[in-house]
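Complex shown without one protein chain; remaining protein chains in place.
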Amino acid sequence: MSQLRVTVWNEYRHETHPGIPADIYPQGMHAPIAEHLRAQGMNVRTATLDQPDHGLPDSVLDDTDVLTWWGHLAHDDVSDALVAKIQERVVLGALGLVVLHSGHFSKIFKTLMGTTCNLKWREIGERERVWVIDPSHPVAAGVPETFEIPRSEMYGERFDIPQPTSLVFVSWFQGGEVFRSGCAYERGRGKIFYFSPGHETYPIYYQKEVLHVIANAVRWAAPAPDAPAPVYGHVPVPLEHVTSNE
Amino acid sequence: MSQLRVTVWNEYRHETHPGIPADIYPQGMHAPIAEHLRAQGMNVRTATLDQPDHGLPDSVLDDTDVLTWWGHLAHDDVSDALVAKIQERVVLGALGLVVLHSGHFSKIFKTLMGTTCNLKWREIGERERVWVIDPSHPVAAGVPETFEIPRSEMYGERFDIPQPTSLVFVSWFQGGEVFRSGCAYERGRGKIFYFSPGHETYPIYYQKEVLHVIANAVRWAAPAPDAPAPVYGHVPVPLEHVTSNE
Amino acid sequence: MSQLRVTVWNEYRHETHPGIPADIYPQGMHAPIAEHLRAQGMNVRTATLDQPDHGLPDSVLDDTDVLTWWGHLAHDDVSDALVAKIQERVVLGALGLVVLHSGHFSKIFKTLMGTTCNLKWREIGERERVWVIDPSHPVAAGVPETFEIPRSEMYGERFDIPQPTSLVFVSWFQGGEVFRSGCAYERGRGKIFYFSPGHETYPIYYQKEVLHVIANAVRWAAPAPDAPAPVYGHVPVPLEHVTSNE
Partner (left out) sequence: MSQLRVTVWNEYRHETHPGIPADIYPQGMHAPIAEHLRAQGMNVRTATLDQPDHGLPDSVLDDTDVLTWWGHLAHDDVSDALVAKIQERVVLGALGLVVLHSGHFSKIFKTLMGTTCNLKWREIGERERVWVIDPSHPVAAGVPETFEIPRSEMYGERFDIPQPTSLVFVSWFQGGEVFRSGCAYERGRGKIFYFSPGHETYPIYYQKEVLHVIANAVRWAAPAPDAPAPVYGHVPVPLEHVTSNE
């Protein structure tokens, strides 16, 4: 099997100014994610918002099987044209998409979901416990039945998303909330995974279980080389002879 | 229980010019639909594209529990602002939405689905047989296990929609295709039903089974008066005391 | 609409001996549930394990639209013949079924689910918080977005059930677990709701939110009077003329 081609996209605004995010992720949050995926044998590039074409010209998209997405401060700075292009590549082109943490509010995720993708949140460094709900799902492979994130941002229900095709993880938060933290979707030819753990002020993207889940999600979302390409539109000639009904 | 308030929206462009649609539906396709729903005891108004505000000013939307939607020629003439408003009212406000036939390509349906909503089609007046797939679903109540539409436009798979929460009907077409013709979705607080039978050049909106399904779909999509209204956003104070994890 | 006919079934073994269950539920756990449903205008009878035919002779089942089920100590004492009869009435007859708390391990629930229905549990009187996950679902109507059960038995994931058609509630437990506490299924013509809160040593079946959910579940699970009755088996004559393909 040929190498999986992954593009790790990051807004990369938090980490470019002095502060906690830069202290924790001096090369950006995309760096540890990309490093882990490379260590899994994937062919990985990174791309960021402030690069030309947001780092995602057609030449890069054409060479991408799975795109991972992290955004937070600047969702609105992503061009609508790029969002439309990614949506089309997911739905019609079988591009895989892995949306991370605050990416829940990205244009591309909201566009693909059709809902507000709103949620509750609180940032006091509380404990999160991630539970495997669907042990048969490929994204859960090798994940312990539960793991703990010592200090996390709380994301809580009601999370305004369509019911996932498979609910893979649910998180418990110390302050009293629950959250559907791992959700698998299919949209058209493409597969989408949303995974909530990860935040710019906590070292969550260095935690081995989190990196393991992201790698699983990338593998799962990758298109089959021979995924069917449906034909749409006018088909004037019926497959079967049609007799009059009058 | 108070009367269900329904707004039957129709593009109403086909029927306003001499031709087959005007011959079959002299008052527009919305007329027989509205008449049937009124006969069911519902409080029904109609609205059309070329009225001011497309017939859907806030005063009308505020007074609507369920909106039915038929469009074909002029999807692009519907204002983006209205589409955004309806989406918000479905997802956040629990407005019910029943999308009919070529409404599959309406802005509002595509926006709520997040996919292209494309399909195959052919118009040679062939037979369609609608089969009940989920006899437990409220929209199937009183529907025979199968019924025939003598002359129909073929809509065929692949239909590019998210997998429905419940697949209620699947249609057989004489020329060799199948189609998921009755699909139930929940999006946020709102419920959406797509039902494909119905076309401007066939008298399908006079057929009793079709009208019966539309009435069922309207009843099912209606919001509960006391549907929960989720709270979103920042919740600084946890419900539970949070102890340090360090 | 005619009155909904409900049979509240209870194992009724805990409460018939001196002890905490008898102190809390002197007439059995079925008593407050039945009382609440009656107050909602339903036509309610109760039935218990140690009655003749477990309280469910055909004459009772024939007169029941929705059956609620609570069992714990004596699942094995329920006759296989009754279980098969209830399964058939749900799947083929559209009988509604509401399974409560430790009923997750009842023969009828396991038979309808096809899985072990196993889970984690702990009984230390910890807090449970029930969250509404699907605000569009009829069983959530009138339920606050979250409510607290002050002292509850912990039921935790992994809960070995098929993915529900709609996941309506998820519970948070003080000790660190989460649980899919409200699950809606359709099986054949019938609808099934599982709701986990409720225990013999806590007064949970007097809590107004819990009773409200049970009443909603009963209403939702009730069959439509005209639910389609599929025809199965050999259909020698095709609907359409079949031509040779050779």
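As written, the chains take the letters A, B and C, and residue 1 is the first residue of each chain.
Everything that follows uses one rule, which is that contacts are C-beta pairs under 8 Å (C-beta built on N, C-alpha and C of every residue); 3 or more make two chains touch, one makes a residue touch a chain.
All of these numbers come straight from a predicted model, not from anything done at the bench.
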Residue of A:13, A:75 or A:129 touching the missing chain in the full complex: A:129
Residue, one of B:53, B:88, B:123 or B:145, that touches the chain absent here: B:145
Full-complex contact with the absent chain, from C:53, C:145 or C:160: C:160
Hidden partner interface residues of subunit B, rising order: 129, 131-135, 145, 156-158, 163, 166-167, 170-173, 176-178, 180, 241, 243
Absent chain, residues of subunit C that touch it: 87-88, 91-92, 111-116, 118-122, 124-127, 150-151, 154, 156-158, 160, 162-163, 165, 174-177, 185-188, 230-236, 238-240, 242-243, 245-246
Residue ranges of subunit A at the interface with the undisplayed chain: 94, 127, 129, 132, 134-138, 140-146, 148, 165-166, 174, 186-191, 223-231, 239-240
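The rule is short, and it goes like this: only the chains that are shown with their structure count from here on.
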Distance from the mean Cα position of subunit C to that of subunit B, given in whole angstrom: 32
Euclidean distance of C-alpha centroids - subunit A vs subunit C, Å: 36
Two or more partner chains touched - positions in subunit A: 156-158, 163, 176-177, 243
